[in-house]
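Complex shown without one protein chain; remaining protein chains in place.
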Amino acid sequence: MKVIRDSIHKDIYLEDYELEVIDSSEIQRLRNIKQTGLTYLVYPSANHTRFEHSLGTMFISSKIAEKINADKKLARISALLHDIGHPPFSHTLEIFGYDHEYFGKRKIKKMDLVNFSSSEVIKTLNKKNLEGKIISGDVDADRMDYLLRDSYHTGTAYGMIDLPRILRGLTTFKSFNKVKIGVLKKGIQAIESLLVARHQMYSAVYMHPTVRIADTMMKRAVMKEILEKNLNVEDLSLMDDISLVSFLRMSENYLMEKIDRRDLYKNLITYGYSDLTPVERWIFANLDENQVLQLEEKFYNHFGCDVFLDICSIPKMEEHNVYIVSKEEIRRLDEVSPIARSLKMAEIQLWNIALYAPRENIKHLKENDDVKKKIHKILKEIDFEIKSKLVDILREYKSIIGKGKFLEIARERGISPKEFYEELHKLIFCGLIKERFNGRKYIYSLSNSINSHYL
Amino acid sequence: MKVIRDSIHKDIYLEDYELEVIDSSEIQRLRNIKQTGLTYLVYPSANHTRFEHSLGTMFISSKIAEKINADKKLARISALLHDIGHPPFSHTLEIFGYDHEYFGKRKIKKMDLVNFSSSEVIKTLNKKNLEGKIISGDVDADRMDYLLRDSYHTGTAYGMIDLPRILRGLTTFKSFNKVKIGVLKKGIQAIESLLVARHQMYSAVYMHPTVRIADTMMKRAVMKEILEKNLNVEDLSLMDDISLVSFLRMSENYLMEKIDRRDLYKNLITYGYSDLTPVERWIFANLDENQVLQLEEKFYNHFGCDVFLDICSIPKMEEHNVYIVSKEEIRRLDEVSPIARSLKMAEIQLWNIALYAPRENIKHLKENDDVKKKIHKILKEIDFEIKSKLVDILREYKSIIGKGKFLEIARERGISPKEFYEELHKLIFCGLIKERFNGRKYIYSLSNSINSHYL
Amino acid sequence: MKVIRDSIHKDIYLEDYELEVIDSSEIQRLRNIKQTGLTYLVYPSANHTRFEHSLGTMFISSKIAEKINADKKLARISALLHDIGHPPFSHTLEIFGYDHEYFGKRKIKKMDLVNFSSSEVIKTLNKKNLEGKIISGDVDADRMDYLLRDSYHTGTAYGMIDLPRILRGLTTFKSFNKVKIGVLKKGIQAIESLLVARHQMYSAVYMHPTVRIADTMMKRAVMKEILEKNLNVEDLSLMDDISLVSFLRMSENYLMEKIDRRDLYKNLITYGYSDLTPVERWIFANLDENQVLQLEEKFYNHFGCDVFLDICSIPKMEEHNVYIVSKEEIRRLDEVSPIARSLKMAEIQLWNIALYAPRENIKHLKENDDVKKKIHKILKEIDFEIKSKLVDILREYKSIIGKGKFLEIARERGISPKEFYEELHKLIFCGLIKERFNGRKYIYSLSNSINSHYL
Partner (left out) sequence: MKVIRDSIHKDIYLEDYELEVIDSSEIQRLRNIKQTGLTYLVYPSANHTRFEHSLGTMFISSKIAEKINADKKLARISALLHDIGHPPFSHTLEIFGYDHEYFGKRKIKKMDLVNFSSSEVIKTLNKKNLEGKIISGDVDADRMDYLLRDSYHTGTAYGMIDLPRILRGLTTFKSFNKVKIGVLKKGIQAIESLLVARHQMYSAVYMHPTVRIADTMMKRAVMKEILEKNLNVEDLSLMDDISLVSFLRMSENYLMEKIDRRDLYKNLITYGYSDLTPVERWIFANLDENQVLQLEEKFYNHFGCDVFLDICSIPKMEEHNVYIVSKEEIRRLDEVSPIARSLKMAEIQLWNIALYAPRENIKHLKENDDVKKKIHKILKEIDFEIKSKLVDILREYKSIIGKGKFLEIARERGISPKEFYEELHKLIFCGLIKERFNGRKYIYSLSNSINSHYL
């Protein structure tokens, strides 16, 4: 047994074999990967790392496993490993299809996990068992740890959730023969406070306009190197913040140089959720990085300076799916909690797309009215059709009653459940498909605005 | 006015010109210099930087200046700049005579400080005025910030001083026509708690055995590069943690590789303060780095593996000089506070010298009795005379009454006051000179043990 | 200047004349009045008092006044006095029309406020000036202090608002020639978090089912004494928790005896907001205490034991009226914040009426189906007409566009603005009047359900 002193959970006790795993280069690498990417340029104390977060996730997973009688040891070891696939600066550099879960599993396969086989841990991280849902699910250890930790290290009060009270409310239930994690009725308030914390951290930290600018600059800096074949995407899975920054410095990457001097780009225009039609949202949400770079090239050619386009990714809002369990029934949080519903609305309002330009050019660009027009023009020219099989289905059916029914039709047309859920979520988010709840079932139909453009 | 959110002081307000100074590359560089060196290898959350600490020192300096009616703006700007001369990993790499104050001032000379001249700031950092003493003195903003900050980010409770209460007790007084910072009688307890906090942080964090091992490994890694002319000492003043680590990795420095894998050396032997005679302490305290390296070479030749020698530097214990001010009299904290006195004793007990060897060799070395004997033998062979002009003086005078008197004699023999105070402190610390207080004056004499060796 | 150490704000500095006011018996009395009534029976650490809260409100008022350039001294002295009219156990005992603001002002009139006249302080507490709005308004010092304090002393994390960030967002603006306090756009999030905190404290603490039972028992205990002429309502303004409890013990009040033994009543039935029709809500919301006591007498006669009826008061939700100020426009928080809107909904859902019976009788009552039927019957027999002049107006007009228009009509029929606003809020809350917003104006009409009963 060893003890590590953590800023959040204080004493974290470790078994000897866990220590062996921690001492692997895969986990030690996380010491040099900042948990919140370039957030430290806005919140100077946000220098905490994926390493601490991994220990913390292990700690909370352990507590949850105890509460719901899951396999504590398996939950712990898997939690410890859940983030080893991250690129430098964590989520910031998930570019060109980089999937941290894929790289994580690839690494685990090759590791010696002492008392565990790689395959059980991978199975867990794939959420094939209860332990997996403890680490990452609707109410999970990962999220609880990062809210507490990011809030502590940024100095904001927002992420300060009431961990013991959340734990008190957790339970398990059976659904379609699978054991799932749910929340007792008396735990609703604690879960609501988790949602509130997450929402507030999103708006104060994760989506902070300047953090997003810095992140975009770093993304572009690295994309440039990849496109110029100085680096390939896979390399990122082995680098840490140090080797990446030092690589960029040596390449004399001009964006890195600006980041080092904190000479950050400025906001030129922001199009909020309600500034765009559903079709426009859908277009932007589906642009891939190469298309974005093409647009940016057009901007460059017109304005003679960088104009970067930053499109928020669409939030998953998994916590809204939490099941509230009582003797009588099992219901989704969203159905029983007006706060949960409104946070969903608020979350949607945070989504936007923004354009950034260098500090030295911004004044000139902002004062020139033609710039805005030109940008609109370029954005409107995006040649992109609303290709969506689900929209096609609804064009045909007009309205479908029941999510199960909808899935059934989709599967007949060769759409996998995973694709179905993701695309449906995205279409609803963008406002192309309307989802209503008649008290018993969800009803789906096309939005009226499906053909309108108003950028 | 801008606000920066800090983990410790929450909202730190900044004037526009201060922001300009902060945006200089000299201060931005501090974002990539860890406040507590390699401490993060023991306390994984200790990733905070000199940048945050500089803002925090500015914040507390500002509060103190307000309390004692000093020039707040000057105190603030100087505090902001007080640490820009640090090498990567802060104190860890003050090697081969690297003096962070010297490099700091050299940088300040070349900077544009907007509303201030470089010379006033340098004068302040040289403690030529009250503002300088606010930043660094007997009770100072620097120390208060680092105690709070290091304690918050390591997750230990020890540094949690009561800032408002300390501020409440501060005052100024005149002594030899100079205005100094003192503490009111009612503030003694708050100052004692500052001392206690400092002592506890020393023993739990700054002097943590494993932290010292990691620090020593990093020191040796860099010393090796300097000796091989791959790097020179001055370079350190421009590098940050990133460029240094990446340099060491590219040089395939074997110690860096071990640090990256957290494959830390282990303790072989520790000689505590009471394990050594005063003469032996004096010898070790005066060894320079080249002499240490020579010893380590001898060890290497004998044992076929690294054996590093780590000698604690002698603590300054400035807080003990704090003046306690009442209507009737002005006295040193040490005279009125038994806690202060005992902490001095405790501090002395923390001093030691230690030998470290690689993990893979340690078992073999420890089990072999001859190793210890051989080490003793090598250490005893150190060819080093007790050259000390102050000892010579006392050999002549037997006993001197009054520190002023002693200084007078020393000056006649060409010793500067600065040298005098430093050497005297060191000799007393080692136990070669005895200092007694007869109620009015200090009395100095040689210790009896001056000729004994018992290593 | 003196300093008082407070659990929340740490050092609170006081002017000498403020200390004199604090030393008055009117303020010292607050030391023995618990801030949160009988909450300590559920949260055992909730023993904090109106005295500390008054100091804290003074402290925050001071900070707000500084931020918005109001008269700091006036704000401070008024804040200090804002709660001196409270009866023992604070809000718990505002019975039989006890109005703590009335008694507060009556006391202030007779006090010597050293540097201030009673009339300026009363004017302030009547919110006739900016300072008054600092203490009690849409975003006010009173609420910020009690959230922080109640949360600290109950040990819940919910009230932990980010005070510096809220302060940062405060501003003033002019409306109809009056200076009001508003919130800058960038401060919306901080205000939302205040609302969230308040909501969570309501549901976790202030409306905790057991706290409400204890409060109801104490209310009935004192009402009994008043009805039996052992006490009169005015006496409460001079008593503290000690004298009241000791009076009740000496009267051998059976409810006090139960409270002392924590032998609390249990919940028999709860009718939630959605269990009742708008008409029924309106009836219960308008029952006065004598009518409630008559119902309880009927229950007693039927069931042979106490059955207490506890009707939530209708929440004011003033924070929702906060004005958000930007260069372009001034809007109500509710209009711009989906979170604010949903919290309003959530707040409404918390409203209910509940029936309690002694622990020893509860099992029997619950198991007997006739009991519930009998209670329904008694409640349905309440002979109460929906007397509401505003409903009458709407019966006539069908629909009225614009709140101003509605007020105008109401005034013509002799309704004062104060009555109008209160009654309208209550009618909307109960669901008897519908309020829609067409983007420019509010439109009022009668709810369809105005005649239905479904208890």
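Chains: A, B and C, in written order; residue numbering restarts at 1 for each.
Please note the rule applied: contacts are C-beta pairs under 8 Å (C-beta built on N, C-alpha and C of every residue); 3 or more make two chains touch, one makes a residue touch a chain.
As the structure is a computational prediction, the values presented were derived from the model and not from experiment.
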item	value
Chains in view that touch the one left out, judged over the entire complex	A, B, C
Residue of B:I68, B:V114, B:V179 or B:V196 in touch with the missing chain, whole complex considered	B:V196
Options B:Q28, B:S62 or B:T156, residue touching the unrepresented chain	B:T156
Touching the absent chain when the full complex is considered, from C:S25, C:N115, C:N368 or C:S416	C:S25
Full-complex contact with the absent chain, from C:I242, C:I330 or C:M345	C:I242
Contact set of chain A toward the excluded chain (per top definition)	3, 10-11, 164-165, 168
Chain C residues touching the omitted chain (full complex)	4-8, 10, 23, 25, 28, 31, 40-41, 43-45, 47-49, 51-52, 55, 152-156, 241-243, 245-246, 249, 260-262
Missing-partner contacts on chain B, residue numbers	156-158, 160-162, 189, 192-193, 196, 199-200, 203-204, 337-339, 341-343, 345-346, 349
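The working rule: only the chains that are shown with their structure count from here on.
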item	value
Chain located farthest away, centre of chain B as origin (C-alpha)	C
Cα-centroid distance, chain A relative to chain C, in whole angstrom	41
Distance from the mean Cα position of chain B to that of chain A, given in whole angstrom	43
Geometric centre distance via CA averages, chain C-chain B, whole Å	56
In chain A, residues with contacts to at least two other chains	156
